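In this view, the complex is presented without one of its protein chains, the others remaining in place.
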Amino acid sequence: MGPSLLLYTLRRLVQAVPLVFVIILINFALIHAAPGDPIDFLLGSSDATEEYIAQLRAEFGLDRPLPEQLLAYLGKMLSFDLGYSLRFREQVLTLILSRLPATLLLMGTALVVASLLGILLGAVAARRPYSATDNVATLAALAGYSMPVFWLGQIMLLVFALHLAMFPTQGMMSLRAPREGLGMVLDVAHHLVLPVATYSVYHLALVFRLTRVKMQETLALDFITTARAKGLPEGRVVYRHALRNAMLPVVTVIGLNFGFMLAGSVLTETVFAWPGTGRLLFDAIQARDYPLLMGLFTVLSVMVILANVLTDVIYALIDPRVVYR
Amino acid sequence: MPSSIPASSIAEAAVAPAPSAWRIFRHNRAAVAAGAILVLLAAFALLGPALAPFDPVRTGVGPSMAPPGLPHLMGTDELGRDVLSRAAGGLRISLLVGLGAAGAATLIGLLVGGVAGFFGGLIDDALMRVTEVFQVIPRFFLAILLVAFFGAGLFNIIFAIAILGWPEVARLVRAEVLTLRSRPFVDAARVAGASRTALIVGEILPNAMGPVVVNTSLLVGQAMLLEAGLSYLGLGDPGVVSLGVMLQEAQQIMRSAWWTSAFPGLLIFLAVLALNLLGDGLNDVLDPRARER
Amino acid sequence: MTKLSRRDLMAAGAATLAVPGPVLAQGTPRRGGTLILAIEGEPATLTSHLATDTPAMMVANNLFNALVLLNEKLEPVPDLATSWTVSPDGRAYAFELAQNVRWHDGRPLTAADVEFTFNEIVAKLHPRAGSWWPNVESAKATGPHSFEFRLKQPFAPFLTMLGSVLSSGALIMPKHVYENTDARTNPANQRPIGSGPFTFSRWQRGSFIELNRNATYFKPNRPYLDRLVFQVSSDPAARLLAFERGEIDFLHWYIVPYDRIGRLRTDRRFRLYQKGDAAATNGLMLINHRHDRLKDAKVRQALAHAINRETINQRGLFGEAKVAKSHVGSTIAWAFTDRFDYAFDPAKANALLDEAGFRRGADGRRFPLRLFWASGRDYEGRGAEIIRDNLRDVGVDVTVQVFDRTSFTDRVFRQWDFDLAMQLFTTGPDPTVSVTPRYHTNAIRRAPFVNGMGYSNPEVDALFDREPTITDPAQRAQAWHDIQRILMRDLPALPLFELPPIHAASARFADVVTGPQGYIENRENAYELR
Partner (left out) sequence: MAGAPLLSVEGLETHIATHAGTLRAVDGVDLHVMPGEAVALVGESGCGKSMTALSVMRLLRPPARTVAGRVAFEGQDLLALEEAAMRRLRGDRIAMVFQDPMTFLNPLMRVGDQIAEALAQHRGQSMAQARQAAVEALRSVRIPEPATVARNYPHQLSGGMRQRALIAMAVACRPALLVADEPTTALDVTVQAQIMRLLAGLRRDLGSALLLITHDLGLVAEYCDRVYVMYAGQIVEHAEVGALFRAPQHPYTRALLAAALPPHRRVAELAAIEGQPPSLLSPPPGCRFHPRCPARVAPCDRDAPPLFVLSPERTARCWLHARSPADAAAS
């Protein structure tokens, strides 16, 4: 199964290529559909020299027919040339890569925390549907679902950073007394708590609700009766037989929601001054740095696509029925 | 037919007269409360601007940053504008964005999903590929790009948010249409010589509406949250005051005047929570099977 | 003015540690400590030759030196230049440089670096060079540590200009790093090698910029602090929280929350600094002179009478600002006059508008106007709201529109597509470099922050052209009074408020702001109290 899984992964990756192409196409279409000269979008309102404008025109072939321009644009994208940031005077790709680790740390932690907690709480609630515990958890999940992320973040800051003074308010590490090694890891973890808590809420609520429903459905399935008829203890029935089956749709939705999670990262990173791609996007919006905006869109889209491939692979690992085709 | 034993036994209950939709809905007390809250909020949004004693736009109708009390129930902001009057208008705009975006997303989804499901074949394949693309790309980012490129007008914002929601609707509708397409009553209509359009509009869509209505009610809330998010990033329509724009404005002074942020935030929260609860309630009534949404 | 040697004076200045000004602190300065300063956005570069954004300047001033700096009276004091002489005709400026200055990489700083900086970088790249460089005939090294400017004609504010690095971009850059490279894309823009009190340590993208103490700084005992950290913090609410929690030590005047200043003032954990005259800034309402109603002077004057600027100060800036009464900043005492200001008088405004022939219609309205502002400075938005209400009271139907800063700049200064617009303009350190470039006819260009209003008056142009060549201070002041009279009558823009130069710092630090540059000055004098 090892090699076939690898092949499957590769095949899914290849199948994702057209999607990347579509992303690039959307970028290209936006440049040309937006009001104004495409060169304005590549330049913003910076005081570019005539040579630079001419150079850009040549690079993007803006004087040539549209299909040729598209080819030129594709060529640039495929050679990882995402353009030059007007605001930061730096290669867009370099900028994004320098910010990506912070975002991945925040997102990864939030994804793991939210998914694990959500699945666990969902499974517990599903065992006793409509009990007091279930009702409270369900309502809390709906509440988490219904709050603007940035507003929640600000409330978190006021409560936990200002009044209780339990957590720092900003950034990824203490700047006054930088630490090394384990100290730094703990420091970063300390800074991570509030952003992750804020960021996880929506996703946690989503996973909780889905798991709860799927668990209820699964617990009503026939093979659960079989498991009980075997005399298995209820815990084994719920967590070994039901949960694993209920997880399948949950895994899919977690994967599909990766893109939505990115949206939350923009807002969370801005509130908590987290130095990731979300903040970069915020800066790019403020400065109308179009090459950077489009570069971020491209890179983050590719991340989402990769996350979907990963989801498929994880799904295949859990579900033996998936045919590696 | 795979069925669990209890399920087949419970199926006997179907022999008994089915409880009315209203009775099931009423059974979900939270949904009823949510419905009531929504009616109140809608009344506040629609009548508020007329009833509110103050011009929501006019500065200096009260002192600067007066805390909640009389006559300013939600206090005033730094320019001495009445927060309650502004919030009423803001809620109206937010609901408009929510309903507009959800409505547009539903329409697009109905069209795409309906056509794909009914005609099948190549058309289905092509439309579903497009839908998949839109499901995978980070749509919030696309919305940001659209608003940033084309301007932060209310229409653009609604359109950008609608783009976020339609793929789910399309898939939902397609799935429903696929199952409904082969039902006897559709065959009957086909034999009776109904046109394709008549079939889709007259026979299939009405029967597929249950899950769609549920989804739309959830989309409205999502759209309101997205509008607030866009506003926070400075991409709200500055010409009209939505709750999101109010929240964004309140950033600066929320420590001096908490009420300028608390009330708009609470209103969004209440409205979206009520919409979600309502969606749950409608789900019980309209679509007991597809509860995963 | 015959000979303007200040060598003696300056030598004395250098002996008393260069920068006068009250020492606010208890106790004596001592070494050590980390100062964390908030910046509202990520800078583009850490040098000053490309950007004029606040964050970049805040950092760059700690990494580089200028020839001269300014004292509280806006007089030049030594930085790299230990002394200077001005020729009797006012056209030659000769500087002697400190001998013991080294770049952070150990190379000596010489007059060749100065020559390179002005001729190859400032003249060619600096966005604001146009306001003063055209006066320069040549800039040449005359020895390893001597340097001379020759001007085409006398230019009174020349030294003030050099000292005002925000306006002139005159921070000296290392020739050996930039020679034969594209100075716009040189990697040293991100990892600068300077001569200043602090050296570049690291730039964690999106997070912070860290500078370390320059142990071999040429000024004795300076700097005191071990580290400077510039923390990027964009969300105003979170930034204030971080400041109150002690995670950030310094909020500069553009990001101090005016609504909280009252509280901060009474809180012993914090100290407010009200300094920064060299970078004094006024809020203005630009008036488009091409508009068919606004081109009537009576209409513009009516607007001036109709707008309650004290309300803008009270509600827009929480009473922390001053009403601006002229186009010249009140901090430039020798030139400023408030004699030509307008009183808040709606009745008079109504009368003027009627006189101009724009009577109220049946609905009480006279004509519509659009008022633009750029998102980012919330007090401008609040000001716009108040102006709209004031003007509606006299029958002018104003619609407020807000844009992101880039679109705003584009509309107002490139497209000239606006009626009224909110804009900040620096008024220091000398009106020649701050006022003239925005009202002179030759400043009607499609470029940011110049005369987008299309205001043209040959009478004032003549004054603008003659005034910098006047070497007698009294006469020059008179010329500026004349200019203000005309400008306040013609109203190319209505001055609204003088932004208060208030900075907030943690009380654990002393002398965080000591000079007139305010937020952008270097922190070589700041120290931590124990």
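Letters A, B and C mark the chains in the order given here, with residues in each chain numbered from 1 onward.
Keep in mind that, in the parts below, contacts are C-beta pairs under 8 Å (C-beta built on N, C-alpha and C of every residue); 3 or more make two chains touch, one makes a residue touch a chain.
All figures in this text were calculated on a predicted structure; none of them were measured in a lab.
Colleague: Pick out which of A:T9, A:T94, A:T109 or A:T225 touches the chain that's been left out of the picture.
Modeller: Missing-chain contact among the listed residues: A:T225.
Colleague: May I ask which residue of A:Q69, A:T138 or A:N245 touches the chain that does not appear here?
Modeller: The missing chain is touched by A:N245.
Colleague: Need a quick check: the contact residues on subunit A for the chain that isn't drawn.
Modeller: On the side of subunit A, residues 219-223, 225-233, 236, 241, 244-245, 318-321 touch the unshown chain.
Criterion: only the chains that are shown with their structure count from here on.
Colleague: So which chain ends up in the middle if you average the CA atoms?
Modeller: Central chain: A.
Colleague: Hey, how far is the Cα centre of subunit A from the one of subunit B, in Å?
Modeller: So the centre of subunit A lies 23 Å away from the centre of subunit B.
Colleague: Taking each chain's centre as the mean of its CA atoms, how far is subunit B from subunit C in angstrom?
Modeller: 48
Colleague: Which integer distance in Å separates the CA centroid of subunit A from that of subunit C?
Modeller: 41
Colleague: Please list all residues of subunit B that touch 2 or more other chains.
Modeller: In subunit B, 234, 254 touch at least two other chains.
Colleague: Two or more other chains touching the same residue: where does that happen in subunit A?
Modeller: If we look for residues of subunit A contacting two or more partner chains, we find 154, 270, 282, 285-286, 288.
Colleague: Contact residues on subunit C for subunit A in the complex?
Modeller: By the definition above, subunit C touches subunit A via 34, 36, 41-42, 44-45, 50, 127, 184-185, 189-190, 204-208, 210, 229, 231-235, 237-239, 241-242, 244-245, 247-248, 376, 404-407, 409-410, 414, 447-448.
Colleague: What does subunit B use to touch subunit A in their complex?
Modeller: Residues in contact with subunit A: 2-7, 30, 133, 135-142, 144-146, 148-150, 221, 225, 228-229, 232-235, 244, 247, 254, 261, 265, 268-269, 272-273, 275-277, 280, 291-292.
Colleague: What residues on subunit C touch subunit B, complex-wise?
Modeller: Contact set of subunit C toward subunit B: 235-237, 240-241, 257, 259-260, 263, 311, 314-316, 318, 375, 378, 381-382, 385-386, 389, 401-404.
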